[in-house]
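What follows is a set of notes on a single structure, which appears directly below.
One protein chain is absent from this view; the other protein chains keep their places.
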Amino acid sequence: MTEQGEGIRDLGYARLDTDRESRTGDPEVVYGAGKTPDQVVEILRALSEAHPDRAVLATRLTDETVEQVLTSLPDAVVDPVARAVTLGPLPPASGRVLVVSAGTSDAPVAAEAALTARVYGAGVGVITDVGVSGLHRVMAVRHQLADADCLVVVAGMEGALPSVVGGLSGTPLVAVPTSVGYGASFGGLAALLAMLNSCAPGVTVVNIDNGFGAGVFAARVARSAAPHESQ
Amino acid sequence: MTEQGEGIRDLGYARLDTDRESRTGDPEVVYGAGKTPDQVVEILRALSEAHPDRAVLATRLTDETVEQVLTSLPDAVVDPVARAVTLGPLPPASGRVLVVSAGTSDAPVAAEAALTARVYGAGVGVITDVGVSGLHRVMAVRHQLADADCLVVVAGMEGALPSVVGGLSGTPLVAVPTSVGYGASFGGLAALLAMLNSCAPGVTVVNIDNGFGAGVFAARVARSAAPHESQ
Amino acid sequence: MTEQGEGIRDLGYARLDTDRESRTGDPEVVYGAGKTPDQVVEILRALSEAHPDRAVLATRLTDETVEQVLTSLPDAVVDPVARAVTLGPLPPASGRVLVVSAGTSDAPVAAEAALTARVYGAGVGVITDVGVSGLHRVMAVRHQLADADCLVVVAGMEGALPSVVGGLSGTPLVAVPTSVGYGASFGGLAALLAMLNSCAPGVTVVNIDNGFGAGVFAARVARSAAPHESQ
Amino acid sequence: MTEQGEGIRDLGYARLDTDRESRTGDPEVVYGAGKTPDQVVEILRALSEAHPDRAVLATRLTDETVEQVLTSLPDAVVDPVARAVTLGPLPPASGRVLVVSAGTSDAPVAAEAALTARVYGAGVGVITDVGVSGLHRVMAVRHQLADADCLVVVAGMEGALPSVVGGLSGTPLVAVPTSVGYGASFGGLAALLAMLNSCAPGVTVVNIDNGFGAGVFAARVARSAAPHESQ
Amino acid sequence: MTEQGEGIRDLGYARLDTDRESRTGDPEVVYGAGKTPDQVVEILRALSEAHPDRAVLATRLTDETVEQVLTSLPDAVVDPVARAVTLGPLPPASGRVLVVSAGTSDAPVAAEAALTARVYGAGVGVITDVGVSGLHRVMAVRHQLADADCLVVVAGMEGALPSVVGGLSGTPLVAVPTSVGYGASFGGLAALLAMLNSCAPGVTVVNIDNGFGAGVFAARVARSAAPHESQ
Amino acid sequence: MTEQGEGIRDLGYARLDTDRESRTGDPEVVYGAGKTPDQVVEILRALSEAHPDRAVLATRLTDETVEQVLTSLPDAVVDPVARAVTLGPLPPASGRVLVVSAGTSDAPVAAEAALTARVYGAGVGVITDVGVSGLHRVMAVRHQLADADCLVVVAGMEGALPSVVGGLSGTPLVAVPTSVGYGASFGGLAALLAMLNSCAPGVTVVNIDNGFGAGVFAARVARSAAPHESQ
Amino acid sequence: MTEQGEGIRDLGYARLDTDRESRTGDPEVVYGAGKTPDQVVEILRALSEAHPDRAVLATRLTDETVEQVLTSLPDAVVDPVARAVTLGPLPPASGRVLVVSAGTSDAPVAAEAALTARVYGAGVGVITDVGVSGLHRVMAVRHQLADADCLVVVAGMEGALPSVVGGLSGTPLVAVPTSVGYGASFGGLAALLAMLNSCAPGVTVVNIDNGFGAGVFAARVARSAAPHESQ
Partner (left out) sequence: MTEQGEGIRDLGYARLDTDRESRTGDPEVVYGAGKTPDQVVEILRALSEAHPDRAVLATRLTDETVEQVLTSLPDAVVDPVARAVTLGPLPPASGRVLVVSAGTSDAPVAAEAALTARVYGAGVGVITDVGVSGLHRVMAVRHQLADADCLVVVAGMEGALPSVVGGLSGTPLVAVPTSVGYGASFGGLAALLAMLNSCAPGVTVVNIDNGFGAGVFAARVARSAAPHESQ
């Protein structure tokens, strides 16, 4: 393992962008899919050493990797629904992200968004199972929408929830399509297309099942909207 | 022009299914796209001769064809929004179809559905511009939904309206995606997929912009639900 | 487990829409895919408690979930072909749904449609293995078509059966594409597109393999068409 | 214009395969799309000089090209429905191709198939407007199917006709999807996929609107099946 | 198990088309995918009883089904490459089908085509591993092409072999795309599209991996071309 | 023209959501595509009457509509690059949106985003023609990125600019794919997919060419981040 | 018009990368699609002033733009087949690119590739109309393939030519799919997929109709292969 220039740490199979925090305000994250348990552990450790004062995050972990992380890094904290771990102290919460999801099956993606937003420095609330086919459930949570600085709306199947929520509130809204569905949902494509075509102005979209990306974005918006934030 | 067997009338370029009414309860219709004005006129005339006691319908007409029809068949009645004409007396109305559309641009498809349902023997009501991003507009018409025997819900873009309406009512609901939208709506594909994946149980779907098919189906359902109908 | 407002029962991981029956005439259903056996059991039990006088339904169950349901809810009844269970007394049958399927491999989807329609209050008949490449099989059942209040036509591969049946009868027809096929059937896409483009007027379509949705819709149509029904 | 080796005639912008007849039994054909009127005329003339004793064919011609051909090559014969011309004497007819089409709008493709099969040496019959939603029209022509050596079945929309015809007859059958349809027909893709997935064994398919390819293939099959053919 | 009308044998889960041979000249075949081993055995036995004097065929068999068939029907003959079995005496060979495949990995599809053509009454030859990137391999078998009555050309990846073979011979040619390939072959879609767009006139195409369909078609063409065939 | 309930103004062909401002903080906008010039004028006038103290916006206007607007509403202001008009006084600017575009051809979409953000109350800066194939152009504007409260990054072709910009800055970033490109850009699909798959965390995406949606979203983020904003 | 930093020239609507030649060895090119005639002229003039000693290139020009260029820049040279112009002296030719195209309709793309390679400093040869369905045409030019330093192979429809040529020669080969074709060629997608899946090792691909990109690449390869090139 050698250092190679400013802001790069070379692990042989990976060159970490240790400079990312100074550049973008947030450290690099370990995307676990396609990496071995040992690689996840080693990258987590290296990132944590580079950022000892704040939590680093690993997502998309298999059960095997989670076990290996817990064995090798006993201070790591596991979020079993989000299939993710954090290592190090969470930052103080600044601003508020509200994660709203349409169905029970969308829970893992919503949890990944919520955990990510928290790790990236925002306060987070979660409301689950608010499907558009039962509008009274949406209406029942309507006033909570206005209290947030950024909304993350998670839905599979026809992906209609962001349009309905976006019509009820002017709060910035990030939509996350999930791969929940069957037949012609085509792995989340139906929800993705619906969200991109939302008739509610100001809806933005991230990739299918990408709770992580939505969480990062929402935390940035919420932090900058927080009243006493000085950036 | 020769007769060839029972239930077939051969115009050379077309073999009319004059037997369709006895078989399915409804006469054949002229789908105008890809036919010359003269062909539309001749087929309309032949169908009207085979069914003198009830209206026959031609859809998807160009301006040129509409003019030719009005010149050649002065008794024809034009619906300019639906781009369609009828020839002959409308049947008595039995049962009630309600056509609900999401946006101003969906009007031609909604009009085609409404006219078709009327020609096929149902009473018809129309509610326009009820987008999901303004739920109060949906709520304002909520009680009209229950009075219908069949709903036709027309929407482009993200196609979310059928899910919302379908959650408010147990009336049979036919969804019609329209090609209204841009970018990744892909000519109505986004709305079509959303409707096929609706989380509201019991939503069925017809082809993109196919107001005609929705109208036929809805009229059949409404007619059979009418209290004094004897079939 | 807490109650949260009227019409919502919050299980923590799910918020049940216990108000749905009063709103749409039919109770919520458990879609089993992506839920754990314990979740299916708990939701079934909660829904059954909310609707003690009529059957509740769970679909898309794995073998493991079926076993768990039978152990925990000994009054549940399993339909092994439909991979579904019911809990509670079936409602009286009103009107008649006829489910017609094209091939042996389409049986699970046809069974799901039939069971659903029955749970939703319609009488149900089933005809299997009526492929269009042997028209005499279609012709042999032709007169049964007219006796139904709503047809559900299930087919994979080229999805041609709804067009043929739809040309023989004016009964409202819901087509269900199945994922049966190989190569360029693309998981049922070929059948779906064929059905959406049916030349038989008045054919509506549900999602690939969505026997449940077709059953709900057909039951609603059949019930409203039943002679002594008072709605 | 120079000769370059055996079997090639170089026009500068095109190198004609004048050897094709000896290699495959049939001369090269002019595909008119994307060629200027002058290019079509010059290639037709060159091919006709290379094959003075049998008809050469140009397809997919614009009105402008047809006029230019008639002016420059007064012996050319135009088929206005097929948008094609022939130059030179038709070969004797050997074997029999039957072209069956589903709707009026499929006529240009059916005509291209019929003319091509005739130019390639087969006898040809044509039956039009035999849609599957009126099965009695199919049944009325059933016995003509068995008299053919090869069937060409042309259909747009849901593309179901080849499956129905293929179930009625063991004659070799080539299916031609057409771009007739709207919405989710996607320019003929729905019909193409349906035909590729036909449940009738032994159906083969050519490209969307490719009446020419079907005609070539069918003529070859019919010629080889003709009783006194010696190849 | 009951008989229901002429030409139908009802097994409960399947209604056999025992009349198909008299109608199309060939008996029904068991498509094994999605059927249980017991169902395959029972259908094979029923078809064999209906057609005791000629082989019946079952395709797409799993290893488990093959074992069950061999145990229950000891007279069955297995083709391990084609994953298929036959039961009963093969018919005499009439005419000649030549199956040409591009790569080693295409062998199962080529074997299915060859076995099917033989069961359907044609003589069959097979040439394997003739890829277009080594043209001398194609050239080496060139003269065998002309001796066949129908060619079946099997290729995956870019699917170019039918175009090359089709330019060398005027023999009717059926192309079979296979799902061999990776990346943007999309399960055979690349080869399918290439074959549909072949610049060699007279190439027809069947579904991806559909060796069976190609074999049926080719046998019919070859039989009708056989010199002493009386039809 | 009649008033129908609170928050709805019914123009016959459209039902305006005049309540949207109080609900979401921003008034409804006229999406001009598919509307006649007279409809655009009438809706603009009605919205302006409902919101006399702030600008209303119409987008996607044809030349004919722009002329009709200027004739009928002489106070309207045209943005010719954005193909849009505003009517009424612009709100004070709060917070700062920076619109960055990749190529000259992306200008209309960038202009629509910029104008929309300004109408929705944010200050706006624009940087054009910053393609990733000339990184020094990106680097030259690097420090301007940090001064913005929200970035809108517009790109066609391979859509790589958001990934590069997103790696240089932690400012919230909305990516807009444009339909600029040819061949396999498929009308902006390539750029859309690239942006959805960006490796830079926290990139969100709107529909192809949807500068309007990006502008609305960015303005909301920028306004809430402005230091003296009281919400 | 202002200068802004090293290597950038700002025209207001475009920021030219005048530094590109020193960075990549080749100057920037004007992609004409979507630009006004005046913009093309101004950019051409600015690039020519920055690179007075070598030709600059504008591609994808409309007829109107070509006329405007010839009027404003009388020294410009037009290639009418390639729809492109050059301004300034061509560089000396180093190394040899051979452009091979499959059909007459592919000529514009082949011409764009050839002109681009010449402008980028390579010697260029062109062979047209070498389709795979007439292999003797390919064989006739076989020995010319080995003399080139890089091959550009242009084909539409099934896109098989690169596989055949790539099997005959080890010269580096860039394949260019064209949008020539119809039906299921889907605007060149069929050829693109075929080329990406070529079984000939070492075939690379550029975008549909992207003769320019192929020409740039091929020139770079050819120049570096030239014996006396000093780079």
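Read from first to last, the chains carry the letters A, B, C, D, E, F and G; within each, the first residue is number 1.
The criterion applied here is as follows: a contact is a pair of C-beta atoms (placed from the backbone, for glycine too) under 8 Å apart; a residue touches a chain by one contact, two chains touch by 3 or more.
Because the structure is predicted, anything quoted here is derived from the model rather than measured.
Looking at the complex as a whole, the chain kept out of the display touches A, E, F, G. When the omitted chain is restored, the residue from E:V130, E:L192 or E:A218 that touches it is E:V130. Only one residue in the set G:I127, G:L168 or G:A191 touches the chain that does not appear here, and it is G:L168. Even with one chain removed from view, chain E keeps its contact list with that chain: residues 104-105, 107, 128-131, 133-134, 136-137, 140, 180, 182-185.
Think of the hidden chain as still there; on chain A it touches residues 4-8, 13-15, 17, 19-20, 33-35, 39, 60, 177, 179, 187-189, 192, 207-210. Although one chain is hidden here, its contacts on chain G can still be listed: residues 20, 23-26, 29, 149-150, 167-174, 192, 196-197, 201-208, 212-214, 216-217, 220-221, 224-225.
Everything that follows uses one rule, which is that only the chains that are shown with their structure count from here on.
Common neighbours of chain A and chain G under the contact definition above: F.
Least step count on the touch graph, chain B to chain D: 1.
Counted by residue number, the contact pairs of B-D are over half the same as those of F-G, the matching pair from E-G, A-B or F-G.
At the chain E-chain G interface, residue numbers used by both copies make up over half of all numbers present, so the two copies contact each other through mostly the same positions. The distance from the centre of chain C to the centre of chain D, with each centre set as the mean of the Cα atoms, comes to 45 Å.
Computed from the mean C-alpha positions, the centre of chain A lies at a distance of 26 Å from the centre of chain F.
Within chain D, residues 20, 131, 133-134, 167-168, 183-185, 189, 192, 196-197, 201, 207-208, 210 each touch two or more of the remaining chains. If the chains shown are joined wherever they touch, the resulting network has some other arrangement, not a path, ring, star or complete graph.
Applying the touch definition to all chain combinations yields A-B, A-C, A-F, B-C, B-D, B-F, C-D, C-E, D-E, D-G, E-G, F-G.
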